[in-house]
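Remarks on the structure that follows.
Missing here: one protein chain of the complex. Every other protein chain is in place.
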Amino acid sequence: MNLQSLARRTPGFSGADLANLVNEAALLAARREKTKIGMEEFEASVDRVVAGPERRSRLINEREKRVVAYHEVGHAVVMEVLPHGDPVHKVSILPRGLALGYTMPLPGEDKYLTTRDELLDDITGLLGGRAAEKLIFDEMTTGANSDLDRATDIARRMVCEFGMSDEIGPLTLGRRHGNPFLGRDIMEDRNYSEEVAQKIDVEVRKIIESSYDRAVGILAAHREKVDEIADVLIEKETIEREQFEELMAGISPRVASGLPRDEGGNPVAPEAGGPPEEPRRGREVKPKLEPGVA
Amino acid sequence: MNLQSLARRTPGFSGADLANLVNEAALLAARREKTKIGMEEFEASVDRVVAGPERRSRLINEREKRVVAYHEVGHAVVMEVLPHGDPVHKVSILPRGLALGYTMPLPGEDKYLTTRDELLDDITGLLGGRAAEKLIFDEMTTGANSDLDRATDIARRMVCEFGMSDEIGPLTLGRRHGNPFLGRDIMEDRNYSEEVAQKIDVEVRKIIESSYDRAVGILAAHREKVDEIADVLIEKETIEREQFEELMAGISPRVASGLPRDEGGNPVAPEAGGPPEEPRRGREVKPKLEPGVA
Amino acid sequence: MNLQSLARRTPGFSGADLANLVNEAALLAARREKTKIGMEEFEASVDRVVAGPERRSRLINEREKRVVAYHEVGHAVVMEVLPHGDPVHKVSILPRGLALGYTMPLPGEDKYLTTRDELLDDITGLLGGRAAEKLIFDEMTTGANSDLDRATDIARRMVCEFGMSDEIGPLTLGRRHGNPFLGRDIMEDRNYSEEVAQKIDVEVRKIIESSYDRAVGILAAHREKVDEIADVLIEKETIEREQFEELMAGISPRVASGLPRDEGGNPVAPEAGGPPEEPRRGREVKPKLEPGVA
Amino acid sequence: MNLQSLARRTPGFSGADLANLVNEAALLAARREKTKIGMEEFEASVDRVVAGPERRSRLINEREKRVVAYHEVGHAVVMEVLPHGDPVHKVSILPRGLALGYTMPLPGEDKYLTTRDELLDDITGLLGGRAAEKLIFDEMTTGANSDLDRATDIARRMVCEFGMSDEIGPLTLGRRHGNPFLGRDIMEDRNYSEEVAQKIDVEVRKIIESSYDRAVGILAAHREKVDEIADVLIEKETIEREQFEELMAGISPRVASGLPRDEGGNPVAPEAGGPPEEPRRGREVKPKLEPGVA
Amino acid sequence: MNLQSLARRTPGFSGADLANLVNEAALLAARREKTKIGMEEFEASVDRVVAGPERRSRLINEREKRVVAYHEVGHAVVMEVLPHGDPVHKVSILPRGLALGYTMPLPGEDKYLTTRDELLDDITGLLGGRAAEKLIFDEMTTGANSDLDRATDIARRMVCEFGMSDEIGPLTLGRRHGNPFLGRDIMEDRNYSEEVAQKIDVEVRKIIESSYDRAVGILAAHREKVDEIADVLIEKETIEREQFEELMAGISPRVASGLPRDEGGNPVAPEAGGPPEEPRRGREVKPKLEPGVA
Partner (left out) sequence: MNLQSLARRTPGFSGADLANLVNEAALLAARREKTKIGMEEFEASVDRVVAGPERRSRLINEREKRVVAYHEVGHAVVMEVLPHGDPVHKVSILPRGLALGYTMPLPGEDKYLTTRDELLDDITGLLGGRAAEKLIFDEMTTGANSDLDRATDIARRMVCEFGMSDEIGPLTLGRRHGNPFLGRDIMEDRNYSEEVAQKIDVEVRKIIESSYDRAVGILAAHREKVDEIADVLIEKETIEREQFEELMAGISPRVASGLPRDEGGNPVAPEAGGPPEEPRRGREVKPKLEPGVA
């Protein structure tokens, strides 16, 4: 039993959550007619709690399975290659909960601050799925909807809450407040002029567009790898970290070779500067199902 | 008894729904003084549950009946011919529920992802009714209202939720949230500038306009077929798949011969690209009454 | 007793409505010291149920009576002459309910679809009252308010719901939803840009303006008839179909001689096309009090 | 006892209102130690019910009294002179209810329709008070607030509800609906574009501006009369119809000598046309306190 | 005991308010070990009721005390000098209620009408505090907030409710209605176009700006007096009318020597006209704490 690993995969779990987890694992072990709960059962229970129950009964046709596989590989390869991307823990095209597939990041250390570059890489990772669809099939599907929603939300917050757009400056825009009367939703008062609203739109668009271009660039640069991993995924349905690393052999993780380059051929981070950062491993404590196709 | 066929026509039915279905069929068989429930009774029950009760008492005058017939044939022919259209299961001008006529698609396999081209074909199919009205009578009726509503809704979601417009890019616009206080309705916060609102309008319009032109083009290219099928429909009031296929003989299904063509005469998909797709059969699991005249 | 005629004047009446109607007629017959209920009593009861009780106690001065008479004759002549107008059943300047006068259309067959040309004629008929005020007295009164409201509503729905404006195209604009919280009213979310809002205004205005011009044109072309019928109406207070037809003798019903004409002198339907339509009798099942002065 | 006169001054009174009126009159007669209720007591009771109780305790200083006197004379003279103005029943600077003074119109016949010219004259009468303040004192006071509110409301309704502006045309703008949730207020949805909103503003402004100019013109043309009547009013505090007519001797009522004139010197009604109308007596049944200074 | 003076300082007081006042005065007399309530105790009680309890415990530092003193003297001198300003009753830098200082106007006669010039002088008086801060310290403090709020409110009402802006004309803008649902607040529907909204902003700004310039001009013209009175105020903490008049000796009250002058050197009222008005004493019955620093 690797308790440390379990602990890292269950950040923010309450005591009751953990009890529930053990219970699930016990039930699973019983179903498997084991007398002891093994690491495997714990892992499966974590997956179930974090990503929802498997939906093996869903009959996905071959064409859709292929789209889903490339979509997930798109996320996984982009995330693995980006300087601040989340290293991949598992990629799967077994439907779980509402998603047709999912890419799970490697659990890392706790993290309390996020930089602008990290947010840009998060957005790029989220757009990796759509980028793969476009690159491979020259098509777009409805499956990327929640990826786009989350990427847009991060981009908008960079501009309006975190003061990370030079065009807008180090200030906040819009008043956010939960409205007890209208339920859970966060309402946002627009306390700025139409001109600023337009600037926000332009800035958000720039962030999304350049991130999308980076994602496409990374996948195009590693097109053969992408095909290879997608084939394996379609066959095996799930790829664990170890195998993923083998498949990615030869490609430096944490170095985005697909970055847009300047005239001299050097990689150019979109509107970012500062000293080059060394590769980083593990971050973000909230378990996230990196970005499933719902 | 063809159980498979029944199963495919009743996707998403709960156990209680199925029980109800059998009950309806039994009542119908009894009324027909049969001792066994046959496939016919089951089919009729499915139609009733999916599309509402027949309204034979409605006296539609000859002129309106003609408009309705062409409207439905407009849907049917466009859907049958489009590369991603739903093959037609049944066309009818017997009023059912609130509709004066209806076109039912062939039940297909379960489907979880929808592509941009498929959505464009859905929109084109929905606009087939209005296109026929305009082409044949050079008139427009109020009957196309719900078709237009649904087509507009799909186009708007393509632009705002699915990131399928190049002018807007791979991001989402507007915050959607159900409002428990104001009932069932989904409210949408406009979180973008007037300039983007205008771009959205232009993009939605382009999608609708080009789809409508495709629908008109398809019907004009097959004008004689359209007249022929409409005549049969006016006479028989309902056309089943088998007869529909016979009537469509000589026209390749899933190949939209009416596509707008480029200067060299080749068919041009509106703003789409990618490799030509082979004809496809069956999709979309939600039973839909393709697009009745309410 | 002409049951068929009664039936056609009472579409949508429930059993209880009909029982109530018979009761009213019986009371009236009793008051008239008849031993049998005659067709007259039934007719009077229908008028009362459809248009509200007579208000003979209202003392309308001579000047207002003249305005009301021309207003109603404006509606009646325009409706009778328009290709898709409702033939007139009765014109009256006896106040009923909230109205100072009313024009009742002839009950026709049931109707489920309405064409663009029919809607344009409905609008033109509604504007006939104001057109008469302007033509005869060169004045405008507050009495046309509900006519204008209804005409504007139809024009707006043509543009926003029925996709009948070429400038806007075959799509719908605005989300309509009943709001249980705020009572009966239908709320409309504006889901379009300011530019489209302006286009809608222009289109609605064009429809109203051209219809109003047609109404004025028709009344000007038949000015002598209009004066003659108004004189009779002022004297008799009510004109029934038979007498109305006599008064209209020499004018072809269902042919709008007052249509705006093109340079060659041919009548031009505003922005409509298609083959000329033959005169039509009877339509619209909902009993309507065509357009009273409230 | 002049019952007819009493009846005309109490339109819309319920039985209970009349009983209350008689009661008030009886109390007043008792206080005056009369054994019979005379016409005077009834008149006083009507004034009290219609305009609120007298507020003799309010100490208005001489300067304000002068302003109020000219304000009321402004209303009265303009109303008396306008072709469609309400003839004056009584002018007073005795505070009543919330008002510092009031001008009561002569009760006339019932009236159900109002023409554009009549509405323009109503607005002009309402602006007579402010016009007098400006003309005599070259000042403006807060006292004209409710006059302006009512004048603006009429002008806005002419444009948006009654289709009386040629720039806007014969249609209605804005959806009016009472909102049970938010109390008595009528809410208005703006269902038009910014461009139309601007046109409305321009049209309302034109109506108000030209009416105000007419009012100023009338008062300037009769400046000596205005001073004379104001002096009497300041002295007597109330002027009844009979005395008012004597004071106005030599000025034709119902002929607005102060109308703006065209280049040839002929009176020009602002944007109105049609045949000249003969003077009219009595209109508007709702008792109105024409336009007090609150 | 000067009952008249007491009565004038307590306008709008109910019987219960007066009883309370006497009670407070009795308590105060007792605390002062007097056997009779004197005029002083009554005065102190009125101050307490009108302006809130003294807050002697607040330790205001010397720097702030100086700012507050000049702020109050700014109000007082401007009010005393303006043609329609309120003569000063008392100026104090003893904190009371939420205010750090206050300027009380002399109670005058009841007043029911307010002219445009009077409102302009009210605004100018309100801006006197900020004007002094700027003139003396070349700084601005948060303490003028409620002054600005009240000045802006008056200016806005002049433009939107009282029709006192020639650019807007004699009409009202915006629908004001109390909303029982949302509490005490007055809501205002914007029933005008963006263009008019902009005009309103410009007009309000013009009124505020010219009034502020007048206030600065008055204070600059009397700079030595201002310094002298401020010094006395810092020393004595409160200045009563008598002493204030002595300090102002040599400056004609009610004549704004600081008015902006035209090219010929004559004082120019901003956008006002009419005959010069004689000095006026006493107005506005509502006791007001002219304009404290909160």
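As written, the chain order gives the labels A, B, C, D and E, with residue 1 at the start of each chain.
As a working rule, a contact is a pair of C-beta atoms (placed from the backbone, for glycine too) under 8 Å apart; a residue touches a chain by one contact, two chains touch by 3 or more.
Here the structure is a predicted model, which means the values were calculated and not measured.
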Chain not shown, its touching partners among those shown | A, E
Per the touch definition above, residue among A:Asn2, A:Asn23 or A:Asn191 touching the missing chain | A:Asn191
Residues of chain A (touch criterion as defined above) contacting the omitted chain = 109-117, 119, 161-164, 169-173, 177, 179-181, 189, 191-196, 273-275
For chain E, residues in touch with the removed chain = 58-61, 64, 67-68, 100, 127, 130, 137-145, 148-149, 151-152, 155-156, 181-183, 185, 187-188, 194, 197-198, 200-201, 204-205, 208-209, 212, 293
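Operating definition for what follows: only the chains that are shown with their structure count from here on.
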Which neighbours do chain C and chain D have in common?
-> none
Common contacts of chain D and chain E, by label, are none
Which one of the chains is farthest from chain A, going by Cα centres?
-> D
Quick one: report the Å distance separating chain A from chain D, using the average Cα coordinate of each chain.
-> 71
CA centroids of chain B and chain C: separation to the nearest Å works out as 36
Taking each chain's centre as the mean of its CA atoms, how far is chain B from chain D in angstrom?
-> 62
What are the residues of chain C that contact at least two other chains?
-> 181, 194
If every chain is a node and every touching pair an edge, decide which shape results: line, ring, star, complete or other.
-> line
Which chain pairs touch, all of them | A-B, B-C, C-D, D-E
